[in-house]
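With one protein chain held back, the other chains of the complex are shown just where they sit.
Every chain is named by a letter (A, B and C) in the order it is written, and numbering of its residues begins at 1.
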Amino acid sequence: MSVATAPEPVPAARHAPFQPPGIVGQLLRRPLALFGLVVILAIVVLAVTAPWIVPFDPNEQTFDGLTLEGSPLAPNARFWLGTDLLGRDLLSRLLYGARTSLLIGIAANGIAVAIGAFVGIVAGFFGGIVGAALMRFTDLMMAFPALLLAIVLAALFHPSLWIVVLVIAMVNWVQVARIIYTETRSLAQREFIEAERGLGAGNARILFRHVLPHLLSTVVVWGTLGISTTTLLEATLSYLGIGVQPPTPSWGNIIFENQTYFTSAPWLVFFPGLVIILLALSFNLVGDALRDILDPTQKGRH
Amino acid sequence: MAAYLLRRLIQAVLILLGVSIVTFLLLFLVPADPARQIAGRSATPAMVESIREQLGLNLPIYQQYWRYLSALLHGDLGRSYLQRTDVSTLVWARLPASLLLMAGGIVCELVLGLTMGLVAALRRNSRLDQGLMIASFVGVSAPQFVVGILLLYVFAVKLNWFPIGGYGSFSQLVLPSLTLGVLGAGWYSRMMRSAMLDVLRQDYIRTARAKGLARLRVIFRHAVPNAILPIVAMIGIDVGIFMSGIVVVESVYGWPGIGQLTWQAIQRVDIPIIMGVTLISACAIVLGNLLADLIAPMIDPRIKLR
Amino acid sequence: FEENIKQGGSMVVTYKDDVATLDPAIGYDWQNWSMIKSLFTRLMDYEPGTSKLTKDLADDYTVSPDGLVYTFKLHHGVKFTNGRELTADDVKYSLDRATNPKTQSPGASFFKSIKGYDDIAGGKADTLAGVSVVDPYTVKIELAHADATILQVLALNFASVVPKEEVEKAGADFGKHPVGSGAFKLSEWTLGQRIVFERNKDYFKAGVPKLDQVTFEVGQEPVVALLRMQRGEVDLPGDGIPPAKYMEVTKDPAYQGRILRTADLKTSYITMNTRMKPFDDVRVRKAVNMAINKDRIVRVINGRATPANQVLPPDMPGYDKDYKGYSYDPAKAKDLLKEAGLADGFETTIFTNNTDPNPRITQAIQQDLAAVGIKATIKALDQANVIAAGGEPDQAPMIWSGGMAWGADFPDPSDFYGPILSCASATKGGWNWSWYCNKDLDQQGLDADAMADPAKAEERYAKWKGIFDKVMDDAPWVPVFNDARISVHSPKIGGSDAQFLDLVHQPVNYDYIYATDVQ
């Protein structure tokens, strides 16, 4: 028949009739993700520009920052968010704290995701004795109560910014490894990987060309969602007094220093608590939206 | 089944062994010297040496570990350096409070999380749905110590609805459980929502409707049991998260559980307690996961244990 | 007036930290110190609310002229709460037990002037040769060398008398099942939650204690404890008024008359490691002393202390009222640094305990140091790790002692020298964190302590005064302030301020607190 080699029309129902917008475009379409993006951006900008915009040196114990009896000042025209127990400007400390919290959030989580992805891929794709050993080690790490491990590690290696980063990374890579492992395993069993083998493709080619691109979305999603968990963990470590060392402000240690004042000087707990929640919330919102956008199972399921 | 159980138990023992080795090594590196802590500030060197001898601290690390392990096999978790009591006594005395708190936490997160998720899924894309999902995000994003301080301040100090901390009565359990459960409730409501939406799309839901079943029956008999499956698997993992959570929650509310014990031990570097609590927690986590795996086939007949 | 107070009633006391043990040979914590005092008796004690030594179990004692032999006559009819009478054998047994290394007592070394201590500490003997039973009501204690503080040492908790049979019955857990002959006896202990004391009806002092029952609740945040006190659930927040609540409470008229304040026998200070550069240079140490704005630091902690200028606290015998110390003078500090060749300042590290308010105080110190060009990094660790760092010769250039500070074990100046400033204590794992060692002063201290004759007490104190002035010339420390203890109690209980904040029965002398509702 004459129709034999004529291309069939692409049925419209199988995919959207228009070219879908890019990831950023899709993010911008979602009001919650947009909100998150704006907040993150704002916090990043404020953190980066902190040295130029802070009204006070964050560590300066200003002379008039305490009452004569040594009480902190409530928010007022001079100190917009009030002062802390040492008479330092809370706003300036929060702005500088953003740098610490973001830095830890991004660096620690970046390391965690890198380690986790490496372990997960090696174990999931190559398997074998090394893979099995890695996964057993991951199981072992899963059995540690995360916070406890972090506390012990932090107490062990006298805390400093980078130690905190490393400690958090050491604790957080485990889940990432698990997830990447499962994903790699299921990918390795997908038919297109088998098809690639059938074509004669070697491990390296399959790994770099066909497995890694699929894991990218997971990595991106964990990269964002993990930042929020990391920020919270840093805050908790600081809250327990084993985080970043004073006087370097981080949002967690600001609360830690001031927590007992939650009845007499509530702003000292309220504002840092609020920004922590806001930042974690924003990363969660963006990460969640990214997951929706990048998740291949959501594709074609209009 | 029996073979499966046995294999899992052996695996669990191996994991615990690994945990004990790693913890032991880590704590061995802690600079604080137990003998000096025990001997006190005015101790003479001879006294310190004698205590060190008694505790076996002069032995090479592998021998110390071996001593610890053989004691462990007899159920002996060692003696606290500072409390001068068997660690097992201390832990057992405090475990009920922590278990109660965790049970409260699980109830809170399930009740809150599942209802929120269910309502959100059924009212998909409505204002209510959006509101609930934002609330769940806030729950996931709020550090437990902030939630704890906040709840304590509002409901106990200002409104006087609940006692300010303490342990013993039901009303004292409410706020700590809530604090512990908020995080999980946030996750679960999100999971429940998406699981419900997914299940509601399934063919068998259409079948149920095509049979002419009432809406509520379709939801609660056909959709919910399926949507709950992934969440059951999560509850095992929760044990680990709770083990971390109680350290914070118990210290905020003065709850006399192992969280406080741990925290005090860490601050004073009471190594046997830290070691014991880590092992017990690891045990709880491993058992929690095992339990979740054992329960899963009861809810989902397709899962087989091998 | 105490005799007029009726017995009866009860009170609830809270503490944040758990009570570790009530074994008198071992307990050495803030909360259990006076609990143990109320459960047990010793040969000597102090007059309630003062630092004046009195006889307790001992009806009388004699001292040999050379000051080496003490003979104590015991009170007749003193009973342990298990019903058995307390005899001289028990006293000997208790001292043997406290000094035996197997007991692992942190207070064993206090008894080192007793003859035979070295043998028992070294494991060569099982008993203290210097302690002997003359008859059931007479104990003789021989010293290896004259020691003016021995009577104070015998008033320490570690010298409490314990019944042998009960110790052996409880084994290692005597600390959880204490039996003594004190004003109270333990009736309930729920681990991690509650300890209940009941009045010891057989207590040998008539009319003491006042209360029938004392309940201790542990694991309670100070802020929470205070809030609960406002609700009438708690009578005495044992940790005192938390800094966060201080202003609120002191200003609240409702608390007027119930707020208690006293200076502690305690100095909080900064140590400088004299073996580490640049603190090996006395000019640098002096400069640091001048750089610290103590008034501001006191303000930061809401005036809950008084600035200090010397090692000893004001209520301690030997305190030098006329001593001026180093006054706050950053300009002069800079000059001194320049003299020492450090015109551009230097970098260093200051260790601190990580519990509030210590990191805060350290930050204030940090700012003061920065003002004279010293860039200090803070390391906030848990106390055990700070102590461990201080015990190494090359780890901690500076340590803020708050939170682990040297509180007096007994009100005598020697207690502020031997364990923290002497050459002997400048060893690995010791508490001489400034690693200060002045052989000459050590000898002077020994000489002073050999003046055991009570009549020479004033002369001895004067000698110590001189020693501490010399120490300050070498400036191994910056004495920053003397802590004030501030507390509050519910209207349901009463007692004199001195008893609520007993200097020796720290933190509270439970024996003399009474319930207002039974009066």
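Definition applied: a residue touches a chain if its C-beta (ideal position, glycine included) is under 8 Å from a C-beta of that chain, and two chains touch if they have at least 3 such contacts.
Criterion: contacts and distances are computed from a predicted model.
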{"item": "Protein name (UniProt record) of the chain left out of view, among \"Multisubunit potassium/proton antiporter, PhaE subunit\", \"Sarcosine oxidase subunit beta\", \"Glutathione import ATP-binding protein GsiA\" or \"Amino acid/amide ABC transporter membrane protein 1, HAAT family\"", "value": "\"Glutathione import ATP-binding protein GsiA\""}
{"item": "Touched by the hidden chain, restricted to displayed chains", "value": "A, B"}
{"item": "Sole residue of B:46, B:59, B:119 or B:213 that reaches the chain not shown, by the stated touch rule", "value": "B:213"}
{"item": "Positions on chain B where the hidden chain makes contact", "value": "3, 6-7, 201-204, 206-215, 217, 221-222, 225-226, 229, 299-302, 306"}
{"item": "On chain A, residues whose C-beta touches the chain left out of the figure", "value": "1, 3-11, 13-18, 190-192, 194-203, 205, 209-210, 213-214, 296, 299-300, 302"}
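Keep this in mind: only the chains that are shown with their structure count from here on.
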{"item": "Middle chain, criterion being Cα centroid separation", "value": "B"}
{"item": "Averaged-CA centre spacing for the pair chain C and chain A, given as whole angstrom", "value": "47"}
{"item": "Rounded Å distance, chain B centre to chain C centre (Cα mean)", "value": "39"}
{"item": "Whole-Å separation of chain centres (CA-atom averages), chain A against chain B", "value": "22"}
{"item": "Residues within chain A bordering two or more other chains", "value": "155, 262-263"}
{"item": "Residue numbers of chain C (touch at least two other chains)", "value": "221, 227, 354-355, 382, 385"}
{"item": "Chain A residues within the chain C interface of the complex", "value": "59-61, 66, 68-71, 85-87, 155, 158-159, 241-242, 245-247, 257, 260-265"}
{"item": "Complex interface listing, chain B residues touching chain A", "value": "11, 14-16, 18-19, 22-23, 26-27, 29-30, 134, 137-138, 140-146, 149-150, 153, 157, 190, 240-241, 243-245, 247-248, 262-263, 266, 269, 274, 277-278, 281-282, 285-286"}
{"item": "Residues of chain B that touch chain C when the two form their complex", "value": "30-33, 36-48, 50-51, 54, 79-80, 82-86, 89-90, 93-94, 97, 152, 157, 164-167, 251-252, 254-257, 260-261, 264, 266-269"}
